[in-house]
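Mind looking over this structure? Questions follow.
In this view, the complex is presented without one of its protein chains, the others remaining in place.
Moving on, here comes chain A:
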Amino acid sequence: MKRTRSGGDEEAPRQNGSAGGRRGEQQPQSDGDNGGCDFGPADLPDDDNDPGLRREIRSKYRDLINSVQQNREDMLSPSNNKLTEVLEEANKLFKDVRQAREAALDAQLLVVATDLGKEKATQLFAEGNTFDPTAFAEHLLSFMGLNRLEDGEDEQPNGDVVDGYLPKDAWHRLARRAECCFRTAPSFHYMMGSFHAEPPPPKQRIERQRKAPSKEAKRIMPTQLKKMEDSQQEATEKEVERILGYLKSYYQDDPTSPISYYEFVIDPSSFSRTVENIFHTSFLIRDGLARMYLDNAKLPCIAPVEEGEVEAGGSQSRKQCIVSVSPKIWKELIDAFDITDTMIHPPNTQTE
């Protein structure tokens, strides 16, 4: 009785499906890629192409598949009729299946349901004694010498079902008894033992390789930094101070005669030195250590600011201007001012 029922669970809906005339006709088409395309318009109701309805059917199928997968264990119990209900439900849904996507879902449900049916069927096959893994485990524990009386609290503090503890040789004991079930070839061992075929761990080499580059990196980094400071900021500051020194000494030589700005910065032998001088001199102006003004002939002149005047000059409103110079202008200026020698000697020649 039971067996026939489980068989019926699997097959009945499929038979119903092919018995219905419409469904039998549609099934081969919905298997193909273009299911639903070659339906004659005459024998189809309009809702066949209604996307909302299609979606609803697919959603119901998915729910059904989900419910089978979620409740699998419950449905396996022999007294549970859920599988029949699911298949009846699917049968109802299948009435409205028109397109390949829905048919695919129907097929998927069939796979899931069949798998479940198969498992239910195997339960029924067991004649005589059924086998219960839980009971088996209990018997094994006894065989392995489980001590059920003593408290095994410190054995597995977070274990779930721990009562009693197993002796250390529990699995050895079981293995020894189970040995007779195996016709295992005894494994062969060298009388004197064998050497370990594994290569020694290449730990050291790795460490060495790692250390070497890190040392180099350390060596390089600081020297680079020093050079940067030297060449960039400090050099500029030194040069600015040096030029201020020149300016002050020329001023002190003759405080009454103004120092022409162009005569001061232009190096007739080098255009690039001229540009550098203009650049460094601009720092003096910015920091308020020197000031520029136009003389009677409207030519720019430069003079150092006296110590006491520095503060006052800082608070004055400042004017900004851009000094531009090109090699052509530079040559014209040299001719115009008749400059023969530089007033600011380049640092290396000056030291000689």
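Please note the rule applied: a contact is a pair of C-beta atoms (placed from the backbone, for glycine too) under 8 Å apart; a residue touches a chain by one contact, two chains touch by 3 or more; residues count from 1.
The definition used in the following text is that contacts and distances are computed from a predicted model.
Engineer: Out of "Eukaryotic translation initiation factor 3 subunit L", "Necdin-like 2", "GCS light chain" or "glutaminase", flag the one the UniProt entry gives for the chain missing from this complex.
Structural biologist: The record for the missing subunit names the protein "Necdin-like 2".
Engineer: So which of A:53, A:175 or A:294 would be touching the chain we can't see?
Structural biologist: Touching the chain that is not displayed is residue A:175.
Engineer: Among A:135, A:235, A:294 or A:336, which one is in touch with the chain left out?
Structural biologist: Counting the whole complex, the residue in contact with the absent chain is A:135.
Engineer: With the full complex in mind, choose from A:63, A:115 or A:306 the residue touching the hidden chain.
Structural biologist: Answer from the full complex: A:115 touches the omitted chain.
Engineer: Touching the missing chain, which residues of chain A?
Structural biologist: 69, 108, 111-112, 115, 122, 125-129, 131, 133-141, 143-144, 156, 159-162, 166, 171-189
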